[in-house]
Each structure stands twice: as structure tokens, then as C-alpha cells.
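Missing here is one protein chain; the remaining ones are kept as they sit in the complex.
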Amino acid sequence: MTAEPEAAEREATDEESATGGANVLGNKGAAAFVAPAAGLIGLFLVFPALWTLYLALTNMRLTGLAAAEPQFVGLENFLNAVSEGEFLNSLYVTLIFVLGSAVIGQAFLGFTLAWILRDWRGWQRQAFEVLAIVAWIIPASVVAFLWIALLDGDSGTLNTLSPVNVDWLLEYPLLSIIFFNTWRGTAFSMLLFSAALNSMPPSHLETARLAGASFWQQLRDVILPSIRGHILTTLLLISLWTFNLFTPYLITAGGPGSQTETLPIYIYNVALSNGRLGFGAAISAIMLVINLIIAWIYLRVVGKQDA
Amino acid sequence: MAKVELERLTKVYPGGVRAVDSLDVTIKDGEFFALLGPSGCGKTTLLRTIAGLETATEGTIRIADRDVTKVSAGDRDIGMVFQDYALYPHMTVEENVAYPLKVRKVSKDDRREKAAEAAGSLDMRELLERRPGQLSGGQQQRVALARSIAQEPGVFLLDEPLSNLDARLRLESRTFLKRLQKELGITTIYVTHDQAEALALADRIAVMEAGQIRQIDAPAEVYNRPSSLFVASFIGSVPMNLLDGVVEDGRVRVGSAALPLPDDASEHVSSGDEVVVSVRPEHTTVSETEEDESIGGQVAVTELLGTQYLVTVEAEDISAQGVTRHPPEIGAQAWVTPEPEQLLIYRRADGGLVGTPVIEDAKSEKETASAAS
Partner (left out) sequence: MAASPTQTRTVQRVLSRIGFYLLVIVVGAFFALPMLWLIFAPFDRTPSLSVEVPSFTLANFTEMFENPFVLSSLRNSVLLSVITMLLVCASAALCAYALSRVAVPGRDVLLYILLLFSSIVTGSAAMVPIFQLMFQLGLINTYTGVVLVMAGGLLPAGIFILKDFMDTVPESYEESARVAGASSVQILKDIVVPVVRPGLAVIAVWVFVQVWGNFLMPFILLRDPAMQPAAVIMYSFYTSGGQADLSVISAFSLLYSVPVVLMYLFVNQRYGFRFHGGIKG
């Protein structure tokens, strides 16, 4: 008679103290605590972001008349962007890059590693994790050079080790940076998925196994649904990060030609090299919109799960 | 003199939920006072409001003749033990116990002395250097107690301190707690949903439902004369018999049986009144021969309670339970005879004991009672 009411009782206590925390800090205290971070974010994050949106509507340039007296041009920049071949190419390159290195590369490899290593303990697991995480921690400039060294057409490690001699950065540039980014970011997905798999109650899997489910059935019916939220969050974060990543510039500078000119690199070239600040800002605004769409899709999918 | 007086105390949450509904209670100095009720009845909210963790919407709280309604939690001179003990994992037991004193800027030496004293009174001196993570559940609970004791407060507030312990430990801690409170003599307000705990520990129990107090009495009174169906169905490890009946010629007709009407009830009812007859199974006898003024039927279930058997007898749509050392066979005919002095008659309409005032929120009484039985 006492067992069931206990569980419900604790819930009631939690409910009743839902506002208790507020009483500890107080609304004024909370405002004071939030203020410093809010100030920094507001001034150095939100403000520049909004300014970008404003700039996108002008014809501002780095030099010349338009630099001193930029004029409001409405949606002209956007229309130009959409019809400009380089922009569309850049968009295409970026999408391939995100799909290849983030969705397929990092998430898939990260999950596979998390799954394989889930039962490992001790030094083997540690060694693996450290390896993956160090790949993530080494500064970008160094990693960029490491991959240049690896892929160099004449004396790169890959070519010295393998019988064929391929100038990777010249012949397969997009593939190269996809591999680079997969290598770079898998650790993050691996860590998150490890935590997710750990939090899964073992009884779910055991029930499936006892019912005779094969490994793939277990994966599809028990594991993936139960960590669905984690999958989506991870995918969202790494997609956005990859979408906005500037590091490939350090390896290929967008080349050869514009074969690896992702949107961030395109903006850099357009704004700083070509001096078209207003136009560059418009591309940034389009990027922001695409990011919002991705996030919105994600929130809808997650929202459906909770409902 | 740390008595606690509540006057018209009310706590309303945004959205209109009256968690505590205009309560007037005086808790005497040194008393062990239990707040008992099902989840959601408001007992924890009441405790937290007395503590100052929730602000009262209306009414006043006085501790030791001092109005503390607007005083912050830290200045009400109270010690509180939480359900999860709230022991800080990064501090040793000594630092945990001494923390309230540290906040009050007591000197380091004095703090250590008081902490050692409090620990000593709970037989915990050897644990002072350990961390909470290294302690068992029972030990953690005592550390939480020690922390409150070290403060030397006027009032102890305990929020279901035993519910996280396993069954055996809970019983041992119960005895320990009662003795401790008698020794220290500090006014204690104790929240629990476990009626056996409240009966064992308290000097007085307040049974709560939906923000209101349904009965305040000594444990024996609450046990033997519950003032309403709600209280009747809540108190007692073995559920009370609650049987629908109709008053008829100075007796109560329950199914085909006619049970006697207690004297103090007879002046408050008249023929035709719809009532609920209540008697504890422990206050009945079970026989296999027909008796007067008893309920007869077929034995459906017998359950061993320890020294006695709980026998369930069914007839038509009546089900009655009695206890006996020698249970009849399943399927046999048996008669459950209540002791006439232990019979209680309740009004079917609002669930109140006949002879007591009508209860508001009567609907909730009946629903709770029938859901519980």
C-alpha cells in the first residue's frame, strides 16, 4: 500500500518545489546573474548578426564610393546572388561537404565507434578515445598542415605508402576535405553517442534479444528510436558547425578553381578579396536563413517525437 | 518556547491551485507533530511555507511568539531535513554538519566543537572525516539530522526523512528518531504519507487532504475514531470495512444483516438515513456458526497477517473482512461480527462521522473513500 503512493509522492514534491528554486535565487537575483553573459552575447553576437542583415540590404564596398556612402539597394544583392553561378556552385559544394563529412562521416563513424566500443573498458577504449579527441583538439592551423602533408602529390605520406601516386588535393579536392573534416570532428559525435548509448536501459535490448530479434532488428527497433533525440541534436550541431566552417580554407583556399569553395570561403573571397561587402553580407544572410531552416526542421522532428 | 502558530495560512499557486487552504493550527512547544496525507494534499507545501521556502499568500506564521511570515528562511530559527538529505558531496561530514554555523560566521574552532557534539549525540563521531558518498543511507540520514541539530533551532522540519531507506532500516530509524526527539525536546513538524509512521511517531497527527486539515488528534483517536471516511480509509495498515447501509428502526441494515447502532450515533440519525458503517477488521470476530448482528456470507480469501488471518466474506454485493486465528475453509459459510462499541457510522452524503459538522468539499470525500476502498 505504501509503494505506489511513494513514487507519486515524490513527483508531487518536485512539482510543489518547481517554483522553490525561484524563491532561492529570486527574480532580481536571476536577472543580475544573467546580465554579464547577456551583455556580451547581445553586443558581440546578436548585434553583429543583425548588422549583417542590414548590410545585406546595401551596396557597401570595401573601397571606393560605395565604401564611404553605401546606399540602400533592397533585395538586389539577394537577386544577384541567386543568379550568380559562383554562389550556386558554392552552395552545392557546401551541401556536399556537410552531407559527406558531417552526416555520413562524423555522425555515422561516431556512432559506429561508440557502438563498437560500448563494451570495452580499460586502456584499449581509453587509447581509442584519446586518439579521436586529440584529432579534435589539435589547433586547426596544425591539422590543416598535417593533411596537406598527408595528401601532398609528390611526397605526401599517402603517396609514399601506397603504390599509386595521386595528387589528392588537385584531383579529388572535395573528397579530401570531406575526409579531413570527418577525421577532425568524429570525436564529438562519438562522445555524445557513447553517453546516449550508456543512458539506454539495458532491459530494452534484452527484451528484444529474448524475443529473437537479430542485431539489425535490434538496431532499428530498439536502439535508434531510444536515442533518437541524441541523434538529432548531434546531427544538428555538427551540420551547423560544418556548414559554417572556415578551416578548409587553410588547406585548399577554396581551390583548385572553386571546387572546394564552401560558402564561408566564398564570402571571404567575395567580401575581402573582391571588396563586395554588401553582397558578402547578403550571402551571410542567406546562410543564416538556411541554418534556421535546418534548425526548424530539426525542432519539428524532435517536437513530433515528444508528442 | 518554540511553539508554532498558523493563522488562516493560505498558499495559492499561479493558476489558482490552493495548495494550503486557510489553516489554523497551533503546534505546542516540544511536540512531535505529524502532517499526514496522500500525495498532492499540500503537506509538503505547508512545511515549505513554514520553512520560508514558499511565501504564504495569506495568513500568518508565528514561531516562538514571533511573526515570521515575512522573514527570510535563514532567519526563522528552524532546522530542516530534506527527503534526499541534501548532503553536499564535496564536503566532509564535519563540514556538512558545520555548514549552517559557517554561514552564521561562527569561528572555526567553535564550529568543529559543535559539529563533533552533534555527531556524538548521534553516534557518528568516527564518520566526521568521510564524504557523503562513502556513507550508507542510514548514516547519511543521521548526518542530515546532525546538521539540523548543530544549529540548535527552535523547530525541526522533517520532510519524509525515512522514505529513502529500506524497510528494515526505516523501522529502526523510526524508533531512533522518536527517542532522539524526546531527548532533545525540540518542536518537530514531520511530513509523511506513511500512516504507520505517523501513528508510531507523533504526539498529534494532522490528516490533510486538498490543502485542508481533516482531523487533528492524538494517534489513538485518529486510529479509533476517524472523523471522516477519507481519514478512515487512509489510516490503518489493514483497510477498514466500509459498508453501505440504511438506518432502520434503531439499527442499521447492511445487505441482509442488521447491525446495532452505537448510542452516541443514534440521536443524530433517523430511519431511512443512508449511512456508511465502518469497523476495523481487528475489531471483529469471525465464526462459522450464525451470529446475531453479524454479516454472513461465503469465505472468498484468507490472508496471513502474522499472528492472525484476514478473512474476506462475501454475500450478495457486500464484502466484509474480519480477523481470526483459525480461518475457515474457502467457500465455507462464515459470519463476521463487529464489536458494537467499535462501530462507527458515517453519513453517506459528505463522509463525515454522524454527530460532527458537515464537511465542505464533500464530493472529494466520497470519491476518495470509494476509490480507496
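All chains are identified by letter, namely A and B, in their written order; residue positions are counted from 1 within each chain.
In this text, contacts are C-beta pairs under 8 Å (C-beta built on N, C-alpha and C of every residue); 3 or more make two chains touch, one makes a residue touch a chain.
Here the structure is a predicted model, which is why all the values come from computation and not from measurement.
The omitted chain makes contact with just one of the residues B:I61, B:I78, B:V191 or B:V299: B:I78. Of A:V73, A:V93 or A:L109, it is A:L109 that touches the chain left out of the display. Touch with the chain that is not drawn comes from one residue among A:L57, A:A81, A:A107 or A:A132, which is A:A132.
The hidden chain makes contact, of the residues A:A38, A:I104, A:A211 or A:I297, with A:A38.
Mapped onto chain A, contacts with the missing chain fall at residues 17-18, 20-22, 24-27, 29-31, 33-34, 36-38, 40-41, 43-49, 51-52, 55, 109, 113, 116, 128, 130-135, 137-150, 152, 154-157, 159-161, 183, 191-192, 195-196, 198-199, 228-234, 237, 240-241, 243-247, 250, 264-265, 267-268, 271-272, 277, 280-281, 283-284, 287-288, 291-292, 295, 299, 302, 305. Touch with the hidden chain on the side of chain B covers residues 51-53, 73-75, 78-80, 82-86, 88-91, 99-100, 103-104, 147, 151.
Convention: only the chains that are shown with their structure count from here on.
In terms of their C-alpha centroids, the spacing between chain A and chain B amounts to 55 Å.
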